[in-house]
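Here the complex is missing one protein chain, while the rest keep their positions.
Order of writing sets the chain letters: A and B. Residues in each chain are counted from 1.
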Amino acid sequence: MQRTGNHLRSGLRPKARPQRQPKAIKPSADPVDEWLAKCRPGWALPGKFHSDEAIYRADLDRVWRTGWLFAGHTCEIPKPGDYFTLQVDADPLLVIRAQDGSIHGLHNVCRHRGSTICHEETGHVSRLVCPYHQWAYGLDGGLLSCRGMHDLDKSKFGLKKITVREAGGLIYLSLADKPSPFEPAHELLAPLARPQGFHRAKVAKAVDYLVKANWKLVWENNRECYHCNLNHPQYIKANFDHYNADDTTPRIKREINGVVSRSEKKWAASGLAPTHTQTGMTPFPDVENNIWFSANRTPLVDGYLSESMDGKRVGPLMGDYQDADVGTLRIRTLPNFWNHSSCDHAVSTRLLPAGPQLTAIRVWWLVDEKAEEGRDYQLEKLMPFWQLTSEQDWEICERQQRGVNSSAFTPGPYSTFKEYNVDGFVQWYLKMLKRDA
Amino acid sequence: MQRTGNHLRSGLRPKARPQRQPKAIKPSADPVDEWLAKCRPGWALPGKFHSDEAIYRADLDRVWRTGWLFAGHTCEIPKPGDYFTLQVDADPLLVIRAQDGSIHGLHNVCRHRGSTICHEETGHVSRLVCPYHQWAYGLDGGLLSCRGMHDLDKSKFGLKKITVREAGGLIYLSLADKPSPFEPAHELLAPLARPQGFHRAKVAKAVDYLVKANWKLVWENNRECYHCNLNHPQYIKANFDHYNADDTTPRIKREINGVVSRSEKKWAASGLAPTHTQTGMTPFPDVENNIWFSANRTPLVDGYLSESMDGKRVGPLMGDYQDADVGTLRIRTLPNFWNHSSCDHAVSTRLLPAGPQLTAIRVWWLVDEKAEEGRDYQLEKLMPFWQLTSEQDWEICERQQRGVNSSAFTPGPYSTFKEYNVDGFVQWYLKMLKRDA
Partner (left out) sequence: MQRTGNHLRSGLRPKARPQRQPKAIKPSADPVDEWLAKCRPGWALPGKFHSDEAIYRADLDRVWRTGWLFAGHTCEIPKPGDYFTLQVDADPLLVIRAQDGSIHGLHNVCRHRGSTICHEETGHVSRLVCPYHQWAYGLDGGLLSCRGMHDLDKSKFGLKKITVREAGGLIYLSLADKPSPFEPAHELLAPLARPQGFHRAKVAKAVDYLVKANWKLVWENNRECYHCNLNHPQYIKANFDHYNADDTTPRIKREINGVVSRSEKKWAASGLAPTHTQTGMTPFPDVENNIWFSANRTPLVDGYLSESMDGKRVGPLMGDYQDADVGTLRIRTLPNFWNHSSCDHAVSTRLLPAGPQLTAIRVWWLVDEKAEEGRDYQLEKLMPFWQLTSEQDWEICERQQRGVNSSAFTPGPYSTFKEYNVDGFVQWYLKMLKRDA
């Protein structure tokens, strides 16, 4: 299987594509099929994809309940009994570390009468005891005791399990009965993530947002830097990806070549050399090969050691890093995660669907586990770069949601130079939606 | 017709029931039928019963618009012209005392253009005058005047009537065109309620709650004390019903026998002797006989004269009581009422459906009509026992609602020892739902 992250390192950009007409599809009673028939490659999705209840339910069934969802970080639940909760649409979920150190995903729903069991975002328990009638479950979800139920076969009433996998300190879960293989993702992500030390990090801060936009609009926004110039004054000082094939000047090209070659010299042997060495965003996702995961290291602009307001370090080095000049590590996995990591901190973003026009987003700032607030880092220096950039994007998405809700909205074309990844995302999404129809 | 309250005084508990499979029912276009086919006796309802709009509408039509609904107390509207308002889903209702002292139920909706007429929770009027165009109705709803309507047959435009009945100071209404007989309920409730003196009580306080849970979850919670041990630390000090056939120790048995025999000696002749003399809850409802009402007197734990925080009296004796040692009177009527009364106060709880996942609940604290706040009772002593217990339950119900909303929720089995009444409630509900399908 082909890997992302460097499979398109040739620097080639997709050519301008002739605008194809949608295939004539016989109208059907299924509103999702009817709307699918109206999609055109290279063009934005019809507005209903961002507001219709039937499409939202199809998204849940065919994307969110089939794919691998980023849940959180192993460092959030270091000890047996530590857990965190999350919610995918109406499904309350639980991720917990068992006595043997293994991590389990469980539906946070009692098998008796359905009460939720854990009500904190994070916590620690010795057993999972339902507050309603005290049915007690082990850390792996097995039913241990249920007073008053005298002839119950306990083995059949454990908490429902969710498949969980870990890659380089990142925890993924799948709600599917038969999850697709996680190994290809692990194979790519684990070695790239390892030096960042997610597994021995700590959460300096997490901020929750409820963004009034469909989750796909949030992704479309994430998949291009066409919007960066005026919307992200902080981000563009540190990065090269708002330049594209059509506006990368010789000066910019020289500049990125300079930092790339410096990095390659320094890191060639140690695995920290950049894997994305161009202006523009690394192509992702790879629709044809169903690749939903990707990671790459890319240099920062000269003078930037960290994605901070002034480019200076904002904390102690993380993970295996011995030197601050390691550029930036970027990870993204569909349908719900991206991470931007510098030498001294890592920022994870998780999307969860909360309605056709509502996305619950959490942003985490991670630092080395030994770093102490006040002494080793200050939140007011650590957070602004990505807090500003994130919030700028949420506002963009909410404005777009209001516009695509218009009865007069018709999808426009994507820029082949600047929005190739948005089109890629849409094609990936449509493939998912059709696959399990 | 068999009566509830003591029809199962034998102390027998239903035996553990073999878990039957649901009957194969041919799928139908009616979503309610489809979901009915998935119900299993002895098991909780599928989650859709607590969230689906079609099921909620069926509940309204087949339960709420056919049954007898508790509305309020006669003592709330002592004088002609006194009224109170309530709302069943979207239907604004009015209960008012007419000049002759009779109580009338009326739709609080003008027959002209539909404005609501009374906007206060309780009030006093000499006529019911619509604020929009001053159509004026008598206290019995008859149209008296309508300026500007010169050829209107007034006899055809009275406020729409709702059947109202009274039993021992409790007011019930029916939204049905042909209500089922109220007499059996009156025959049971009136004599048991009479000594409590609801008809010469006063409202010390009423508290309204909007609970984010389907009304059936609130009832399921009410129909068992399996959850009491850890959730209701106040309640279990005063009562015996959290003990059941499988955990009533000889000491507990001796204890309840002691208070029962003391009570029986004292009250045998006066009708105040306990009618429920066991641990565990009295069985209710009686599905086979369609019994939706029940009342019983039961002893409190030794040392408790009242359901108060310390068991001490919190007000003057109510009604006909000459002695504080009268245990507790309990009344419950489906689909929307229960009452717990002590010698010195009575607590009524009324449920009204406000949406598939929303129940409007009012709790009243009643004391003797002559009692004066400050002098005869203090709210801070009167209220906590049932305020705490009620609010503990609302939180439980909201947690359960969140869990049964999960796409992964599957109904669990009821404990035959502790949840026989929950199953009874569910069977009663399903019978109602099927009857009028």
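By our rule, a residue touches a chain if its C-beta (ideal position, glycine included) is under 8 Å from a C-beta of that chain, and two chains touch if they have at least 3 such contacts.
The structure presented is a predicted model; accordingly, all values stated were derived computationally and were not measured.
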Of B:Pro78, B:Pro92 or B:Pro179, the residue in touch with the unshown chain: B:Pro92
Contact partner of the left-out chain, one of A:Arg97, A:Arg297, A:Arg330 or A:Lys418: A:Lys418
Sole contact to the chain not displayed, among A:Asp52, A:Asp82, A:Glu166 or A:Glu220: A:Glu220
Hidden partner interface residues of chain B, rising order: 60, 65, 89-92, 107-116, 119, 131-134, 147-152, 157, 160, 175
Contact footprint on chain A, counting only the chain that is left out: 16, 44, 47, 220, 226-227, 229-231, 244, 246-247, 396, 399-400, 402-413, 415-419
